[in-house]
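Please find one structure pasted underneath; my questions will follow.
Other chains of the complex are left out, but the ones given are in their true place.
The chains carry the letters A and B, assigned in the order they are written, with residues numbered from 1 in each.
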Amino acid sequence: MWMDTKAEEKEASRSRASLGQRVLSGLLFFTGDMEHLNKYMQDKVFGLLLAVWGLRGVSRVILANNPLSGALILAALCWASPWQALLGTLGVLTSTVTAVIMVQDGAEVSGGLHGFNGMLVSMLMGVFSSAGDWYWWLLLPAYLGSATCVFLYSGLAPLLDRWDLPVSVFPFNIVIVLYLLCTGPYNPYFPHHLATPAGPMEINATELMAVEVLRGIPLGVGQIFACGALGPSLLILGAVLLYSPLLAAHALLGSAVGTLAGLSMAVHHEFLYSGLSGFNGALGCMAVGGLFFTFNWRTHLYAIASAFLSAYADIALSNLLGTVGLPACSWASTMIGTLMLLLTGSLSTYRIPMGQVMSPEHNLRSRKQWKAGKTAEGESTDV
Amino acid sequence: MWMDTKAEEKEASRSRASLGQRVLSGLLFFTGDMEHLNKYMQDKVFGLLLAVWGLRGVSRVILANNPLSGALILAALCWASPWQALLGTLGVLTSTVTAVIMVQDGAEVSGGLHGFNGMLVSMLMGVFSSAGDWYWWLLLPAYLGSATCVFLYSGLAPLLDRWDLPVSVFPFNIVIVLYLLCTGPYNPYFPHHLATPAGPMEINATELMAVEVLRGIPLGVGQIFACGALGPSLLILGAVLLYSPLLAAHALLGSAVGTLAGLSMAVHHEFLYSGLSGFNGALGCMAVGGLFFTFNWRTHLYAIASAFLSAYADIALSNLLGTVGLPACSWASTMIGTLMLLLTGSLSTYRIPMGQVMSPEHNLRSRKQWKAGKTAEGESTDV
């Protein structure tokens, strides 16, 4: 095990590692944050570095931080739509390179923190464009929009840092809304679809199909990347599973909660079937359940609450922004996630400082070790 | 007198208290913040504690902090509409219990600070519902909405605390707007009325009735609890009078200023008659005139300015939000009140730190004592 060699050494001294353990070690090598990769990366060429930073950026969209997950996700996007995968790749590379040019913090760049907003902006421009795939002119706004994300990330960071909050996808949400407002539906160069509000369903709507609704739950995970096909969505879920099984479980749980919220508000059937009602719940659930807070049954309950709040807020914002033809993007989950990080009281005692956030499993292990250490010293650490 | 026993002891040593003074002492026992009550409450059962916390929460809506005022207000609401009173009671209890479960700060919970937002959300859901009274399904969103207020209160507190600002009714305003957006007017389970903007009056409007406009001034105080009947409104005003005569005077003054602002902008007659044009002015006037600032003629002028600003901002927001069928709630007075607390210059010298805010009369007395003490020490305290 590369991740905590000391612990392994101790164990090895007591008993010889069986073959099964060796295979597991090999597998574990590729899971989690893959921090050991950074050691090998020091003297590599810029192209290779950029690729790894970009792949980390791709996985950051879904709150993971693992280049292999990023590669799997990119493969899934390519499977769903090569044009979208191209736009996404352009976006993540553009914003990462822009961050390098603007001399942003090195650790942030190499952690992929400057890539994921650009990727989302670029891909969503493609999704809302009504000019069809392979409309090459779209690369121009995709390029500029991705670069703008770095400005917003860099400017919002000092604001949010006062409360130790992450910038998360605020830049993406701002840039895509401004782009859609700027071009408008009848723009001669960059026309786009109007978003339809989640709204209440029509009076004479057809009956709800349970199978389709259930199918919407994994699709909700895919919709985080604006991907509405089942196969690629499952591959994306697999990529999250590679990073952290706990995160993947919360993604599915959150999507299910979001679908439930959508049902209770009688949203359009299409909204449920496509997974659009689930993805904000999934993001809200993942952020609280394990990532920014140590996992336990209390944070698990908060994660479910966060999923419900995100899903209902998404329906509300979708109805509001839909009146001017705008999509609600991931405003709801971003704001609810930020709110949960600000909460005082019982939840805040489990909060992990922003600089130490890693994969849920790693967070859990380091907290256990820290607690064990404290207990060994004979001091109570209960708050 | 329980409130400043030392001062009383001195007085008693000089002259025997007359019977009149004894009766006054008895009456004063029930006014102001009733801090002495906390002494008796230490070993009581949870049910009784919750009742007192809840009643404090009810009075907090109108910037008071007195369980008796709360009981009077609850009686007034019951008189106006038992269904509304039930919803309000559910709201205040739900959010207080949620705050206890979420391990919020004990002093905040026992001061009723976690109750008033939930009460308002719950009651406003009833007001805007178009399903009529005693629609029992409404208890579900009322319950969830009240609980959500605790999340928002707890999350906004660290943000606003940096500038020593109160959270006030921001959670209520956010939750009710999200709820109305989420359900929309045609929701099959929770339909609601669309709010009409204050807008300019129609061309062929009937003549304005002066009596009705004057009647709108006390109604403006009742509208803080979404109550549009004269009797209950006067009882609510009486409850404020019990807490603090100064606050009650500013409530009426602010409502009158709001009505004046409404007249100057030619709003719909209905807006004036119902007291809707007055309640934001009343809240804005109360916040500045005595509660968060020591009362004197300068803060009195600022209170009037605050009432005007709140009332005009309310008309503006009502026109803006009315275009998508949303009510302006108390956004205007909340934001103007927050602005006044941030003001630098002459007003800020009279500001009372948030932790020491009590009834205006108490604030006035403690400032006088503090000033007297300073003068006795031979130091000038003029700023």
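Basically, contacts are C-beta pairs under 8 Å (C-beta built on N, C-alpha and C of every residue); 3 or more make two chains touch, one makes a residue touch a chain.
This one's a predicted model, so the numbers in the text were calculated from it and none came from an experiment.
Q: Just want to confirm the stoichiometry: 2 copies shown, so how many copies does the whole thing hold?
A: The entire assembly in this structure file is built from 3 identical chains.
Convention: only the chains that are shown with their structure count from here on.
Q: Suppose each chain is reduced to the average of its Cα coordinates; what separation in Å results between chain A and chain B?
A: Centre separation, chain A to chain B: 41 Å.
Q: Going by the contact rule at the top, pick out the chain A residues touching chain B in the complex.
A: Within the complex, chain A touches chain B at residues 162-163, 199-200, 264-266, 305, 309, 312-313, 315-317, 319-320, 323, 338-340, 342-347.
Q: Write out the stretch or stretches of chain B touching chain A in their complex.
A: 102-105, 148, 151-152, 154-159, 162, 177-179, 181-184, 186-189, 324
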